[in-house]
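Only one protein chain is missing; all other protein chains are in place.
Think of it as A and B in the order they're written, each chain with its own count starting at 1.
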Amino acid sequence: MTIRKRRGAKLGVGERRAVGAGLGMLAWLVGLLWIFPIGWTVFTSFKTEQDASAQTLHQGLGLGRYGDIAHSTPGTLSLQTAFMNSLVVVVVSTLIVLLLALPAAYALAIRPIHRWRDVLFFFISTKFLPVVASIFPIYVYAEKWNLIGTRTVLIILYIAINLPLAIWMTRSFFLEVPRELIEAAEIDGTSLLNQLRSVILPIAAPGIAATALLCVIFAWNEYFYALQLNFANASTMPQWVVSNVSTRGNFLAKLSAASTIACLPVVIAGWATQKRMIRGLSMGALK
Amino acid sequence: MTAAAAADATLPKGTARDPFSSAWRRRLPLLPALLYVVAITQLPFLVSIYYSFTNLKDKTQSLIPEPTRYVGIDNYKQIFSDPFFRQAMWTSVKMTVLAVVLSLLVGTMFAILLDRTFLGRGLIRTLLITPFLLMPVVAALIWKQQMFSSLFGVLNKALNFLGFNSVAFISDHPLASIVTVLVWQWTPFMMLIMLAGLQSQPADILEAANVDGASSFGIFRQLTLPHLRRYLELGALLGSIYIVQAFDAIDVMTGGGPGSTNVPYYVYQESIGGGFRYGSASAYAIVVVIFSIVIATFALRVLSSLFRDEDRA
Partner (left out) sequence: MQNRWTGSVRRRRTLGVALTVAVAAIATSFVAAASGGGSRQKTISVAIVANPQMQDIARLTPSLFTKKTGIKVKYTILDEGRLRQVTTRDVGSGGKAFDAVMIGPYEAPQFGSAGLIKDLTSMAKSDKAYRYQDLIPAVRNALSAKGHLYASPFYGESSFLMYRKDVLRKNGIKLPLHPTWQRVAQVARKINSSSMAGICLRGKPGWGDLGASFTTVLNTFGGTWWSAKSNGKPDKAQVNQPAFKTALDFYAKLVQDAGEKDAANSSFNECLSQYQAGKVAMWYDATVAAGVLEASDSPVKGKNGFAFAPHYKTPSTGWLWTWALAIPRSSPDPADAWTYIAWATGPQYLKAAGSRVKGGWASIPPGTRVSTYRIPQYKRAAKSFAGITLAAMKAAPITHPGTTKRPGLPGVQYVGIPQFQDVGNRCTQLFSAVIAGSIKDTAALSQCQNIASKAIR
């Protein structure tokens, strides 16, 4: 195959394939290096505590630490309780976020209201107040209304912290719905709900899945509100993980095991939906 | 024709017998979300404003009960004479800008690498997202104990293996250590956004440019980058909003200190982190909110293209 040199020096097929394979290998190398810390932590979780502290491997690998953390003393926060609490809080809050965000995004993208910029700005501005500052008023009112140590208070707060993001993202997916389809639906006289269902959602569905995943990630990993409001009851997974951190003694292997288990659900969810997430974020490619 | 104007044109006008004007019919779907957010976020905000004019402290801070009294703008006056707060703000700026810019850069590079097909692309992409899915506390602990540790940290072991001296990362370079953890966690997020941007390029235009004989670099510069601008801005906006509130990494890794205390950590110290001065902490928080609104207004309305009318390519 002769290599034809044009303006800009294009490569021939053979060269291009070599470059492609080289870049592929580079991607592999970079990817593996990037997640090395995670891999190392998972590896540590199979060691004994002594080996973990000294980073040696004298005593072999095993599932001992996982056994330790799976069985908890009655009376202390167990993995099962924390998991259930997290699951309920995350699922309920994400569902309600979607329920509220979809119509809102409609009102900001499909049939935009007049002051859509101000509304979007307002939503984002709710994230400017540092969480550490708002905690005291929230604590005072939660105490007053007997919400300390309940799942409800976390659900309420997580909806509020995820809604701005959900509305921003859903709105940008709705913007990708072709104008002609909307106009056709309006000419047909379909109601808002039907428009959403039959026209908008099928196209924006991957993007909405992406948004839902982000809400799940942020809600599952949220630690500050959970600690400050649910220290005694309805504790969530992040609190369970941190309960393995001690001031007097290193329990690196146990902590690694706890971290691995705690992050596993979200990691699996992320892995399962990441393709959809990219497709969702790149709506334009469907044209 | 802009989106808003186009929408306006298609909407049936409200008639005399129609109780809902067209404007209100448009607003209705927005109301549940708007009312909810206003109720949940503005109530604490208003209470914080109220506290900021008092000397509210935790009851444990005085051996004899001290009544809470109104102190006017004393808390605010004190903020402007506080050198540590200025330092915290500067650290916040450095930390946020570095983390956002670096994660955008690295994320874009990863996205370019992953844009082409190669064996196992899906698997690598899947693995690369994982740091973003971890709890921030866990990520900070992993880096502090496994990677940065002077004695047993993997990085130092590697350095020693190559013949270099150990580096006390967290002691000597606190800000860089924290930025590293933030970039490590947020690069996957930026990568996903930029991948979406790359994959949403209209294939026909790219093909045409190719046929015309443009170099890959030329295509990238003239066609891809402008298209990516909107995605870069979205990534920068969302990343900034979350990274500016970074807290766990500082608490876990350095415990504060002149090199690494950012504004959220400083406010935390003032309130439940030891100071228990809720009134004064609220004043700091209000100042921060005002600053953020000013900066965000400038960034979004003047600089960014996100708020201009979208053109559907």
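The working rule: contacts are C-beta pairs under 8 Å (C-beta built on N, C-alpha and C of every residue); 3 or more make two chains touch, one makes a residue touch a chain.
Quick caveat, the model's predicted, so the values are computed rather than measured.
Asker: Which of B:P32, B:P202, B:G218 or B:G273 touches the chain that is not shown?
Answerer: B:G273
Asker: Give the residue, chosen from B:F118, B:F152 or B:F220, that touches the chain omitted from the document.
Answerer: From the options B:F118, B:F152 or B:F220, the contact with the absent chain belongs to B:F152.
Asker: Since one chain isn't shown, list which residues of chain B touch it in the complete complex.
Answerer: 58-65, 83-84, 144, 149-152, 166, 168-172, 253-259, 261, 269-270, 272-276
Asker: Provide the residue numbers of chain A that touch the chain removed from this figure.
Answerer: 50, 53-54, 73-77, 88-89, 91-92, 95-96, 99, 139-140, 143, 148-152, 155, 197-198, 201-202, 205, 227-228, 231-235, 242-250
Convention: only the chains that are shown with their structure count from here on.
Asker: Give every residue of chain B touching chain A within the complex, in rising order.
Answerer: 3-4, 6-7, 10-11, 23, 26-30, 32-34, 36-37, 40-45, 47-48, 51, 110, 113-114, 116, 118-122, 124-138, 141-143, 145-147, 152, 154, 157, 184, 187, 192-193, 195-203, 213-215, 218, 234, 237-238, 241, 245, 247-248, 263-265, 267-268, 271-273, 278, 281-282, 284-285, 288-289, 292-293, 296-297, 300-301, 307, 310, 312-313
Asker: Which bits of chain A are touching chain B when the two form their complex?
Answerer: The touching residues are 6-10, 20-21, 23-24, 26-28, 30-32, 34-38, 40-41, 44, 53-55, 100-101, 103-104, 106-114, 116-117, 119-138, 140-141, 156-157, 159-160, 163-165, 167-168, 172, 175-176, 178-179, 183, 186, 192, 217, 221, 223-224, 228, 238, 241-242, 245, 252, 255, 259, 262-263, 266-267, 270-271, 274-275, 277-278, 280-285, 287.
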